[in-house]
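This is the structure, below, for whatever I ask next.
Excerpt of the complex: some chains, original placement.
In order of appearance the chains are A and B, and numbering begins at 1 in each one.
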Amino acid sequence: MSIERSHTNERASKIVKHNGVVYLSGQVGDGESLSAQAIDCLGRVDTLLKEAGSSRQHILQATVWLSDMTYFAEFNTIWNDWVPSGHAPARACGEAKLAREILKVEVIVIAACV
Amino acid sequence: MSIERSHTNERASKIVKHNGVVYLSGQVGDGESLSAQAIDCLGRVDTLLKEAGSSRQHILQATVWLSDMTYFAEFNTIWNDWVPSGHAPARACGEAKLAREILKVEVIVIAACV
């Protein structure tokens, strides 16, 4: 069972595939507001999953970190719109400060791939 | 390798099965005290794992979020009683505020299933 990595630098690979499962590095988004960042972040997840031979319909587990839990309702509105009906992943959401002070949301995804 | 989801709403599936592995959404519990919530939370994990064709003997990885690390010893007492002898999972435990202010513990599980 080989390991395929892409978008690899000295710190991380954005995509790692192994045995029909793809692991993405935690994705964040550009923008000032939580909504702007969430939309950009989930767009990056889409792009990476597509490149990995997967999609938002194939997510197994999503872990969401918010820099402040007061964003919870606002994030869920965007998240629920994004999740394909009938294909929601297992999810957990907790509060954690992120790599840069401006960052409000990070999404960590494990998905099935071909 | 198909994906089986159950207890699926617009946000999450409580159970996602793929390739012999089951991913549960982060589980929390009712109650006021940490102990009450932990016992209820682990009971929900039991119920979901059973439904998925797994059990607490088959947990591969457990991630525990406590809203305050001062609960660490109290949680471990309940956790250690719950874990079947010889079948403890890989575990990590850190502090994170949770979705609602009242919540003191959330447990995220990846397990093997038939």
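Convention: a residue touches a chain if its C-beta (ideal position, glycine included) is under 8 Å from a C-beta of that chain, and two chains touch if they have at least 3 such contacts.
Because the structure is predicted, anything quoted here is derived from the model rather than measured.
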Oligomeric state of the whole complex, in copies, if 2 are shown: 3
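Keep in mind that, in the parts below, only the chains that are shown with their structure count from here on.
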Separation of chain A from chain B, taking each centre as the mean of its C-alpha atoms, in whole Å: 21
Contact footprint of chain B on chain A as seen in their complex: 19-21, 58, 60-63, 69, 72, 76, 79-80, 83, 85-96, 110, 112
Chain B residues within the chain A interface of the complex: 1, 3, 5, 8-16, 18-19, 21, 23-26, 63, 65, 96-99, 106, 108, 110
